[in-house]
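Some notes on the structure that comes next.
Missing here: one protein chain of the complex. Every other protein chain is in place.
Presenting chain A:
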Amino acid sequence: MKIKNRKTKETTFPWFGMDIGGTLVKLVYFEPKDITAEEEQEEVENLKSIRRYLTSNTAYGTTGIRDVHLELQDLTLCGRTGNLHFIRFPTHDLPAFLQMGRNKHFSSLHTTLCATGGGAFKFESDFLTMADLELHKLDELDCLVRGVLYIDSVMSSGPLECYYFENPTDPDQCAEKPYALENPYPLLLVNIGSGVSILAVYSENNYKRVTGTSLGGGTFLGLCCLLTGCSTFEEALEMASQGESTRVDKLVRDIYGGDYERFGLPGWAVASSFGNMMSKEKRESVSKEDLARATLVTITNNIGSITRMCALNENIERVVFVGNFLRVNTLSMKLLAYAMDYWSKGQLKALFLRHEGYFGAVGALLELLHPS
């Protein structure tokens, strides 16, 4: 019944797109700013209440957050103008979210909730039983690709969505620069969430998942929690920013005294991640910050290596990194930019997008408005 509704031009408000990942739930919400007086009158109380709740707060409960800096204002979507909001909360708080939906009588609005990510499948029955909501489930990679291409296209007017690091191999000269992602194909799209998926995108409707790795954002946080006792991504990143990974990792120069020239390996390259930790004395001399930093460097460089091999195998030169692992994580972004540039001798370019982790949710919203 709801699906039929979507076929008409006017899709019923509220407009949501949701991406339920292994660690985080990402929610995008379109707030119409062009509501006519007539509409205002017809608008039911429940809908108003939801709009007010979402737009007047930047935090929800103890863990929900609205990324205000990502908000897209005066966006025209499906003939309507309004603001697009970006909200996230941990997946383990999904029950609280559902409870809230129940309290706010979300189901009375008879809207379709388009959801993607593994959680759309895993929690489908919870949505039904706890909040009386039926999900329209969508494939996460379809949504991701669609979301990336859409956001990039609408951002062409304002500050560019896409950017890269100039002079990635020179720490003093390294600077963020906007990048116009015109004629983006072919493109290697690396989504770093809890795990990592790597896609080769040839056109809007033609992409394939090349491979993936289980060493992703979840691994960084999981290992940091075990090694340092921290509990949040922000804490882990903060520690990492203060640590020194070379006390933990064994470098080429630790083994060869300098470069290993025969194989073109520079002395600063990591020979063995956590390699120094084989020694008891060194284990006792490292700090939590060092361990957090080494974990970050290990995971990031590994993603870099696998990405580079995929780019070579697929013969693609442009790589776009997305996913919430990169949120507020300039360290990793610079490392990736460096690794792509250095090991490919300048052949590969690492690109980043401002809306890092929200593309799946955006894709889900687009599916609501323009079913493919």
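Definition applied: a contact is a pair of C-beta atoms (placed from the backbone, for glycine too) under 8 Å apart; a residue touches a chain by one contact, two chains touch by 3 or more; residues count from 1.
Here is the rule we use: contacts and distances are computed from a predicted model.
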{"item": "Which of \"GATA amidotransferase\", \"Phenylalanine--tRNA ligase beta subunit\", \"Pyruvate dehydrogenase E1 component subunit alpha\" or \"4'-phosphopantetheine phosphatase\" matches, in UniProt, the chain that is not displayed", "value": "\"4'-phosphopantetheine phosphatase\""}
{"item": "Contact residue for the chain not shown (choose from A:N83, A:T211 or A:S241)", "value": "A:T211"}
{"item": "Residue touching the undisplayed chain, where the options are A:A96, A:C174 or A:L265", "value": "A:L265"}
{"item": "Hidden partner interface residues of chain A, rising order", "value": "21-23, 117-119, 121-124, 139, 141, 193-195, 209, 211, 213-219, 221-223, 225-227, 229-231, 248-250, 252, 255-256, 260, 262-263, 265, 269-280, 283, 291, 298, 301-302, 305-306, 309-310, 312-313, 343"}
